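A single protein chain has been omitted from the complex, and every remaining protein chain is retained in its original position.
Per-chain residue numbering starts at 1, and chain names A, B and C are given in the order in which the chains are listed.
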Amino acid sequence: MKNTFGSAVSLTIFGESHGPAIGAVLDGLAAGLAVDPAYLALRMDRRRARGDGLSTARTEPDEIEFLSGVYNGRTTGTAVTLALRNTNTRSGDYAKTAALLRPGHADYTAFAKYEGWQDARGGGHFSGRLTAAAVAAGALCEHVLQTLGVRVYTHIAECAGIADAPLSSAAGLVLPEPEPGHFALLDPAREAPMQAAIRAAGADGDSVGGVLETIVTGVPAGVGEPWFDSVESELAHLMFSMPAVKGIEFGAGFALARMRGSEANDAFRMRGGRIVTATNRNGGVNGGIANGMPIVLRTAVKPTPSIYKRQDTVDYPARADASLQIAGRHDPCIVPRAAVVQNSLVAFGILDLLTVRYGTLAQKHGLPQPE
Amino acid sequence: MKNTFGSAVSLTIFGESHGPAIGAVLDGLAAGLAVDPAYLALRMDRRRARGDGLSTARTEPDEIEFLSGVYNGRTTGTAVTLALRNTNTRSGDYAKTAALLRPGHADYTAFAKYEGWQDARGGGHFSGRLTAAAVAAGALCEHVLQTLGVRVYTHIAECAGIADAPLSSAAGLVLPEPEPGHFALLDPAREAPMQAAIRAAGADGDSVGGVLETIVTGVPAGVGEPWFDSVESELAHLMFSMPAVKGIEFGAGFALARMRGSEANDAFRMRGGRIVTATNRNGGVNGGIANGMPIVLRTAVKPTPSIYKRQDTVDYPARADASLQIAGRHDPCIVPRAAVVQNSLVAFGILDLLTVRYGTLAQKHGLPQPE
Amino acid sequence: MKNTFGSAVSLTIFGESHGPAIGAVLDGLAAGLAVDPAYLALRMDRRRARGDGLSTARTEPDEIEFLSGVYNGRTTGTAVTLALRNTNTRSGDYAKTAALLRPGHADYTAFAKYEGWQDARGGGHFSGRLTAAAVAAGALCEHVLQTLGVRVYTHIAECAGIADAPLSSAAGLVLPEPEPGHFALLDPAREAPMQAAIRAAGADGDSVGGVLETIVTGVPAGVGEPWFDSVESELAHLMFSMPAVKGIEFGAGFALARMRGSEANDAFRMRGGRIVTATNRNGGVNGGIANGMPIVLRTAVKPTPSIYKRQDTVDYPARADASLQIAGRHDPCIVPRAAVVQNSLVAFGILDLLTVRYGTLAQKHGLPQPE
Partner (left out) sequence: MKNTFGSAVSLTIFGESHGPAIGAVLDGLAAGLAVDPAYLALRMDRRRARGDGLSTARTEPDEIEFLSGVYNGRTTGTAVTLALRNTNTRSGDYAKTAALLRPGHADYTAFAKYEGWQDARGGGHFSGRLTAAAVAAGALCEHVLQTLGVRVYTHIAECAGIADAPLSSAAGLVLPEPEPGHFALLDPAREAPMQAAIRAAGADGDSVGGVLETIVTGVPAGVGEPWFDSVESELAHLMFSMPAVKGIEFGAGFALARMRGSEANDAFRMRGGRIVTATNRNGGVNGGIANGMPIVLRTAVKPTPSIYKRQDTVDYPARADASLQIAGRHDPCIVPRAAVVQNSLVAFGILDLLTVRYGTLAQKHGLPQPE
């Protein structure tokens, strides 16, 4: 289904940037799960634009209203619908360029698909604004996963050409949550040069992209399906729903294409009575199914298509070559804000996969203990 | 659903390597589409092992039996079920190592998921053998797409460290179909060194991987959905159902993460009365929707996990460290054979997306003409 | 999916009676379809309670807010989300009886399913209030169908023991739309005795049910699928989602079980160059597929479970026999108001089936002309 995904738990995303509201329907949660406003606020804050030269000056209160499925601070077991009002909208910025297709954006494909009836204001349905709904829904899933002993963690592996410390340096997998307003990095010392590089691109009227890496711990071996509902298929499907994602890899990913089998294979070993792998080049997934090791994935996030440099384009109604200089408020880099979006959608996907295997009630009553 | 994928057209894959048969159910085809045995045989031949030091010595006749949905050489409009008998099975090779988990394989995850009840012979449901069913189903889709003016083409972009000529060198997108028994390459001169490198790895008792690149031309702008059924989500979901795929990227993919926006954006231009992009770094997709340019994707295929070198592993029933030396017949490299599998699954995905937009009857009567 | 149904067009219903809002997400509409507030208001008015001794005294303004998918009075092609605020809520009436399971209601099954976490106020998710969202979504579908030449019409075939005129009396299928505030009847003269019978039951502290009949004209032969997506399967699935529906039949329905084949078969005849059937005992469907004749179905609607008579029941927390006398505001009969709900869900189902066959664009550009 077009705007809906998931098997045992499903997520529907709706809204347009300058319409009345954006939101989500999250169906398939067990009843009685705690909804923690403080945790939600914390996650929404991660995605919030700050108007600080790193992200757009359009800031929204991002107040989540639960229209259904939550009562007295707990899920009721029915579909959770949440909405975020669109308040800080300045459609004038966009009206001027509606006829000129913005390169790298969905302006042309929206015309082709919707035959001119799309709500083009602020990118409409294609706006990054909709990811706020994904973050809110994902925060509910993350909270449930935490009670099940599953953690989902995303850091900026690389941005504007500056790399974070590698995951292998995360001793014993101590993954530090960033302080509010700071970048999600394993090594906080990389934040200053990363911000400087982003600001430099912004000062050029240009934009930059990066790589987001997510690690999921605590998923029992046996989750996922061999063919079309593999862990990788489910998560990749979700990741490519994020605007600007153009690539994904699991474990050693594309580097595996250049390894020999003797290097790519992860040897099995007994450790503390449990079966583990000595390395994790397969990213916690064998044959589409979780093997109990951390699930590791990386996405390629392209640079923000909205730049201030003059660009060649086409005037759509006139069917004529033209040039365009974009005004408005835009992030020179969405990678830092996208980290929490990716984390949220991965959390949703993992909760769906766990629920397929263990049933809805396990969300509330816990996963079976490993033998 | 676990072994089923697709919206308007759906594909179910079933079977075990040493069970009675493997096969597929392809549902949602229009009635009256020609089923061309010669074309099917050609595609099956591409995947066939040859026992030539490049691929496994297990060769199968790969005779496709249509159990339903085909009559007098045409689709009937009901579900097409096809089966391929498993004939050349030597389960003895595997029995010896059933207790020893093969690194890089799904042996352990199968134990965890199926609690010991899996049919482990020859890899069972996880065997590359099942991709024959995907090729057969995909060949039907490819044939339909050709009549609609859509072409899907896959070449080995890189294998065993040897790269093919880049796609940009394909002047006017003349994409040469390989001769039977030969590798799918833009530049046939790369075949000899590629084969030599694969053979060298095999002689070491080792294996190699590579990168497969697919290009789809003729998809009208407007196909695909903005959120969960994006062109990229649908195709990535399918690609990660292929055994051994650990990464995927569209257009410039991971390289986009290091570009600036001014470089990553594809400028729109008028050419011959049609809107095109001057470059194609977004791989034919903007905002999840086809923009009319060639759809370009690359997958990372890991090296065959079956190698002849001795490997550390675990004896599963004994829960003890052990070592393993794999016997049996295995490809030192599956990349050349996987090319047609990838092509088939992409073709299926594209046909599904077209059918969602234009309806089932359009498969038979043609796509609407662009304005 | 739990609260979502449909293939090419999908409908999600959400909300609780006394929560912030109830609503629906309708996904899969083409772009550019007119959204007519007058038509919507007319349909909502049909479902509105009037506090006239026939329906509950809880009246709501039923103002529909479109949160997404509608812009400048037209669909944008993305998911249409609509919400109706819950305003006139008097939860006090219900708090008193929360522990006492209301017979015929979902109180006990909600406890069993949601383990006590359900929002039980006013029936919560099980309230007839949610049908307002179905009516709003269905009205959009009805409007589209009208432009395609498809009409969906529902009348009260029987209520409180009083029958409407039979459909066969509808000469040339002139199906009169009821005046606002009046019952949907082929013969308006039946309204007075029907209302009297309902009022008599209400005066007894009791309630009554009835039979709703829907007729759909203009569906081209060939729509629907032979097995699981038959016209009857799709519509029955939707009808049993309506609260209080306990039976459905197509054409002559249960009477067919007592006919001989020579009576049950509808002879084919040529009429004005088109193939028709001389009778319509199969209700417009052969082998699950529309045959071009009117699709006719009837549902059995049970009497409102909320009655004022004292009833035996169980005190759930105490696990003890008890008795219950329901207070609050309730319809002695929901059949007249349910007519428009049934019409709406049938309209949605038919639009989905048409879209599967003809594609999304056909919603806007019209169905192919019959040969």
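Keep this in mind: contacts are C-beta pairs under 8 Å (C-beta built on N, C-alpha and C of every residue); 3 or more make two chains touch, one makes a residue touch a chain.
What you see is a predicted model, and the numbers here were worked out from it, not measured in a lab.
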{"item": "Contact set of the excluded chain (shown chains only)", "value": "A, B, C"}
{"item": "Selected residue (touches chain absent from view) among C:178, C:243, C:328 or C:359", "value": "C:243"}
{"item": "Hidden partner chain, touching residue among C:104, C:188 or C:218", "value": "C:104"}
{"item": "Contact residue for the chain not shown (choose from C:50, C:85, C:113 or C:151)", "value": "C:113"}
{"item": "Among C:81, C:291 or C:363, residue touching the chain not depicted", "value": "C:291"}
{"item": "For chain C, the residues touching the chain missing from this view", "value": "1-5, 7, 11, 13, 101, 103-110, 112-113, 125-126, 130, 158, 161, 201, 204, 206-211, 220-230, 232-234, 236-241, 243, 245-270, 273, 275, 277-278, 282-283, 285-292, 300-307, 309, 311-314, 316, 319-321"}
{"item": "Residues belonging to chain B that touch the chain removed from view", "value": "1-4, 6, 10, 12-16, 19-23, 25, 27-28, 31-32, 65-69, 71, 74-79, 81, 83, 113-119, 124-125, 364"}
{"item": "Sites on chain A contacted by the missing partner chain, in the whole complex", "value": "7-8, 78, 226, 355-362, 368"}
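Quick note on the criterion: only the chains that are shown with their structure count from here on.
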{"item": "Chain ID, smallest distance between chain and overall C-alpha centroids", "value": "A"}
{"item": "Gap in Å, rounded to a whole number, between the CA centres of chain C and chain B", "value": "45"}
{"item": "Inter-chain centre distance, chain A versus chain C - centres from mean C-alpha coordinates, in Å", "value": "38"}
{"item": "Touching two or more other chains - residue numbers and ranges from chain B", "value": "7, 226"}
